[in-house]
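Here's a structure for you.
The block that comes next holds chain A.
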Amino acid sequence: MLLAMMIAPLVFVLIVASRPAEHARGIALLGSGVSLLLGLISWRMFIRPGGPDAIDPLAFSMDWLPSMGIRLDLGVDSVSLLMILLSCLLAPLCVLGSWTAIVKDQRTFYGWLLGLQAAIVGVFAARDLMVFYICFEFTLVPMYILISRFGSTNRRAAGTKFFLYTFTGSLIALAGLVYVVWFTAQHHGGWTLNIDRLAESARMMSATEQAWVMAAMLAGFAVKVPLFPFHTWLPLAHTEAPTAGSVILAGVLLKLGTYGIYRFVLPFTPVAVAEYAPLIATLSIIGIVYAGLICWVQTDVKKLVAYSSVSHLGFCVLGLMSLNHAGLQGSILYMINHGLSTGALFLLVGFMYERYHTRSMNELGGLAAKMPVWTCFMVFFVMASVGLPGLNGFVSEFLCMLGTFQAGGEGGQWGLTGYELPGVTWGVLGPWYALFAGTGVIIAAIYLLFLVGKICFGPLVEPVGHNDHPGPLPADLTGREIFTLMPLAVLCLVLGLYPSPVMDLLEPSVAKTVAVVQSAAAGESRNDAHIGAHSGLDAGAVIVSEVLPTVDSQTGGVR
Partner candidate 1 sequence: MLNLAESITSLLTTATDAAGGLQQAAGHGAAEAAAHGATHATDVVMGPWYVLLIPLLPMLGVVLVTLTALLGIRTKLPAWLTVACLGGAFATTVVMYWNVSAGPAVTYGFRWIDLATGNGHRFTADFGLYVDSLTCLWMLFVTGLGTLIALYASEYMADDLKAGYARFFMAFNLFVFSMACLVMADNLVLMFLGWEGVGLCSYLLIGYYFKKPSAVAASKKAFVVNRIGDLGLLMGIFLTYVEFGTVQYAELFPMVEPYVELVKSGMAWDVPMRVGLIPVLFMVGAFGKSAQLPLFVWLPDAMEGPTPVSALIHAATMVTAGVYLIARTYAFFVVSPIALPIVAWVGAATALVSATIGMAQFDIKRIMAYSTVSQLGYMFCGLAFLSTAGAAFHVLTHAFFKAMLFLACGAVMHGFAGQLDLRKLSGVAFMKGWGIVGIAMFVGCLNLAGFPFTAGYFSKDMILAEAFVTQGPGYSVLGWVLLVTAGLTAYYTFRVFFRVFVGPRHAEPGDDHHDHAHDAGEHGDAEPDHHHGFHPHAPGWAINLVLALLTVGSIAAAGLYFVDKENHGWVGGMIHNSSAYTSAGSAAFLDSANIGMHVDDPVGTGHSADHDDAHGGAHGTLFGQDPHKIMYYVSAVFGVVGILTAAYLHGPKGPLGLFIGGRTKAATSRADGLADAMMPLPTYARNKWYFDEFYGALIVKPLRALSHVFHLIDKLLIDGLVNLIGSLPRFVASLIRPSQSGLLQGYAAGMAAGLAVVVVTVWMVIAVTGGGS
Partner candidate 2 sequence: MDMLTTLAQADLPAAMAPATLAHYLFLSAAMFAIGLIGFLTRRNLIVMFLCTELMFQAAGIALIAFSRFHMEQTGQTFVIFVLTVAAAEAALALALVVLLFRRRDSLDAEQWSEMKG
């Protein structure tokens, strides 16, 4: 099934390539629709009754390069599945959103859009390290082309910077990951690239090794997220990218970084994470505040939204660093929610750009008078982005901050006695982190309302000469555009008011990860104190092997 989801877009790429350009968008819509359909079917199959022990029809496994241990190994847990669903949802919306915006080279555009979709599914579905990495890297190409070929004036520089920055980072990450593979081969039963098996053995690495491996992996993932101070490529890329590119970039590609942290950094190097979580959390908080404040002084709408992504994903990383259930669930929800709301914001900005051909806030204002429907959506998604309770952003932001706040039972700000409090969990952060991150919520309100106040409200300002050249589009949104935004709006509302199905789905996976991280890291710190560092590893190993099967059998673990 997952394989079909990877192949289907590729088949449609071939069809796009073989048909005339004017059919490209229709075929692309069909293709992305098919993948959405497949995604929904997968979801149905995933949540079917029968429990996790039943044979999983989604998974796929095939030898590819056995001499390098590379297997085409696909499977999902709930986290991956949700991310796949998100990308499946955004793909047709991107096609619809670009329906009239892309006029030249439609085949290239839509072909690569579909190719990107296949790669993204691959990233999330990969159970094999190399399949993950291959897809992870391959996403760069379509994105590079979308930015560099279909972007605005400074597109080439933006595309190159995007490509080189993330490529460099991920090569270092590859070194770290391969080190883990080698470590596994040396000490734990031979050469394998299976992510779960690697995770099990990676945890046996010494604290120093883990720290280095974590640093290497973060070099790849932190750039992708992007975590402050590795974020400077993002505003540039977003500003220059075409609407669909921005949507996918913000909606899914950035999540590859946080997903990477969740999938690799946490389970591979729990001890190091526990040690350096305060540092990473501090960086994310700086990012939240810093990027938020920068948003406030932007004049380019898209750049503002781009910086807001930096700020928002700070919450996401913060949640991951809390290393507890609430933080992790919040973080994963955040990935989805940010994809929905920021994706929608980019679509909206794109629709506006199509009409006014400017993104400068100095040339625009009071568009509510001309585009009431657009304004409604804008306010709605801005509120989702601000984290208004009742919409999706709140749930995830709340949980991220809650996770951060309550984390700190041992080595964190609650101190060792923290366990006496019912709400304190294991972790190394604490209330101060949550408080400082919380200022980001205020800042988000400041800059996003600044944005809305400037371009939606106030006296009408339009670019000079705008009325002289009316485009083919009506002043307000067309039915197609509303249709594009509607699913996102509905999902924002549903996930804001009734997130429990998603959260229940996430709970087993997250519980497993948390158990793994906490047991390894907690084992390490206890043994550090009493037995000494080296034997601590063995103890951690024992603990993990004792605990994991238990968790597995009860939660289903990874499918």
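The rule is short, and it goes like this: a residue touches a chain if its C-beta (ideal position, glycine included) is under 8 Å from a C-beta of that chain, and two chains touch if they have at least 3 such contacts; residues count from 1.
Candidates were picked such that all candidates are chains of the complex that A comes from, given by their letters.
Fair warning: this is a prediction, and the values are worked out from it, not measured in the lab.
Although all of 1 or 2 belong to the complex, chain A touches just one of them, candidate 1. The touching residues of chain A, counted against candidate 1 in their complex, run 161, 164-165, 229, 231-233, 290, 293-294, 296-298, 324-326, 329, 366, 368-369, 379, 383, 388-390, 394-395, 398-399, 401-402, 405-406, 409, 414, 419, 421-426, 431, 434-435, 438-439, 441-442, 445-446, 449-450, 453, 456-460, 497-500, 503-504, 507-508, 511, 514-515, 518-519, 522-523, 526-527, 530-531, 539, 542-543, 546-547, 550-551, 554-555.
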